[in-house]
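Got a structure for you, questions after.
Here is subunit A:
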Amino acid sequence: MTENEIRNVVIDEMRNLTPEIDPAEISGDADIREALDFDSMDILNLVTALHKRLGVDIPEADYPKITTVDGAVAYLRERSRAA
Partner candidate 1 sequence: MTADRPPPGTNEITYREAVKQAIRDAMIRDPRVFLMGEDVGRYGGCYAVSKGLLEEFGPERIRDTPLSESTFTGAGIGAALGGMRPIVEIMTVNFSLLALDQIVNNAATLLHMSGGLFNVPLVIRMATGAGRQLAAQHSHSLEGWYAHVPGLKVLAPATIEDARGMLWPALEDPDPVLIFEHVMLYNDTGPLPDRRPVDITKAAVRRPGKDVTIITYGGMLPKTLAAADMLAADGIAAEVIDLRVLRPLDEETVIASVRRTRRAVIVDEGWRSGSLSAEISARIMEQAFWDLDAPVGRVCSAEVPMPYPRHLEQAALPQPDGIVAAARATLGPR
Partner candidate 2 sequence: MPSLGADMAAGKLVEWLKKPGDAVRRGDIVAVVETQKGAIEVEIFETGVLSETLVPPGATVPVGTPLALIVGEGEPARARPTPPPERPIAPAPPTAPPPVAPPPAAAGARPLASPAARRLAAARGVDLAALTGSGPGGAVVSADVERAAERAPAAARGRIDLAAMRQAIAAAMARSKREIPHYYLSTSIDMTTALAWLEARNADRPPAERLLPAVLLVKAVALALRRFPELNGFHSADGFRPAEDVHVGVAIALRGGGLVAPAIRDTAARPLDDLMAAFRDLVARVRAGTLRSSELSDPTITVSSLGERGVEGMLAVIYPPQVAIVGFGSVTRRPWATDDRVEVRPAVTASLAGDHRVSDGHRAALFLREVDDLLQSPERL
């Protein structure tokens, strides 16, 4: 999976959670908790969706690593390569 494909998946799943703001338009290094007004339920839903879509399990301890679009893409790329 290319970095671009992963980015598309991440933005896609974020978009499902927040129809109000388009995640494609926020900066890659913006904290989604601020930029998209994500709360812990949204983060958990994002983790759940990414797990389902990509088969990558993100343990709770790693949640801080996916709080930006760039961070999430890098983390998922790393994990899918390792898997």
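In picking the candidates, the idea was that all candidates are chains of the complex that A comes from, given by their letters.
We adopt the following convention: contacts are C-beta pairs under 8 Å (C-beta built on N, C-alpha and C of every residue); 3 or more make two chains touch, one makes a residue touch a chain; residues count from 1.
Please read these numbers as outputs of a predicted model, since none were measured by experiment.
Which member of 1 or 2 touches subunit A in this complex comes down to candidate 2.
Taken in their complex, subunit A has these residues touching candidate 2: 17-18, 20-21, 33, 37, 39-41, 44-45, 47-48, 51-52, 57-60.
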